[in-house]
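Here's the structure we're looking at; comments come further down.
One protein chain is absent from this view; the other protein chains keep their places.
On to chain A.
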Amino acid sequence: MAELHLFGQIESGCGFSERRLFCKWGLHAGAAWTLLAGAGAGQTQLDDPQVGDAAQWGHPLDLHLATKGLQGWPRLLLEVWHVDGWGRRGLAGYGVCHVPSAPGCHRVTCVTWRPRPTRRQRLLAPGGPELREPAAAAGAADRFRLRTEAAGTVRLQLGVLARHMGRFGVAL
């Protein structure tokens, strides 16, 4: 079996239309992958930036994965939510990015989108429509059914370390 170590942090989120944001993250991988150590999902704290619009989270990621095959390379699914002054939660964006396959330190900028709200929803409710199956955002099936709009970007710093990949003839 080959192993993959992933560590780093979800650094910040910026460019969203709202300011008080938190991020839910989850790791999705194929059936050949097993999570040996580390939490596979989590949620950052709620951050309210005083200067600028970048919400700084600094949420640590530390995962140890093992795999029997290369298919189903792990992806990180990010959901950014915002909380308004009255404590209501609304969706700010969905984003998905593949875990970088090359070993080393990577700065990943994951862009996000969200389903387009109607004008009434924009006025009254925080956020807009949410996906019935949030995990579907991690995949590409049926994406063409969605009407979305561009939201902000999430910055991640990821360090990737692979082990025994060379033993199975994998060039990373």
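By our rule, a residue touches a chain if its C-beta (ideal position, glycine included) is under 8 Å from a C-beta of that chain, and two chains touch if they have at least 3 such contacts; residues count from 1.
The rule is short, and it goes like this: contacts and distances are computed from a predicted model.
Undergrad: UniProt protein name for the omitted subunit, picking from "MKS transition zone complex subunit 1", "SKP1-like protein 1A", "Centromere protein K" or "Neutral amino acid transporter 9"?
TA: According to UniProt, the chain not displayed is called "MKS transition zone complex subunit 1".
Undergrad: For the chain left off this view, which of A:Val51, A:Ala102 or A:Leu124 is in contact with it?
TA: Per the contact definition at the top, the residue touching the missing chain is A:Ala102.
Undergrad: Which residue numbers on chain A touch the omitted chain?
TA: Within chain A, the residues that touch the unshown chain are 1-2, 15, 32, 34, 36, 66-73, 75, 94-98, 100-102, 106, 110-113, 116, 138-140, 143-151, 153, 166-172.
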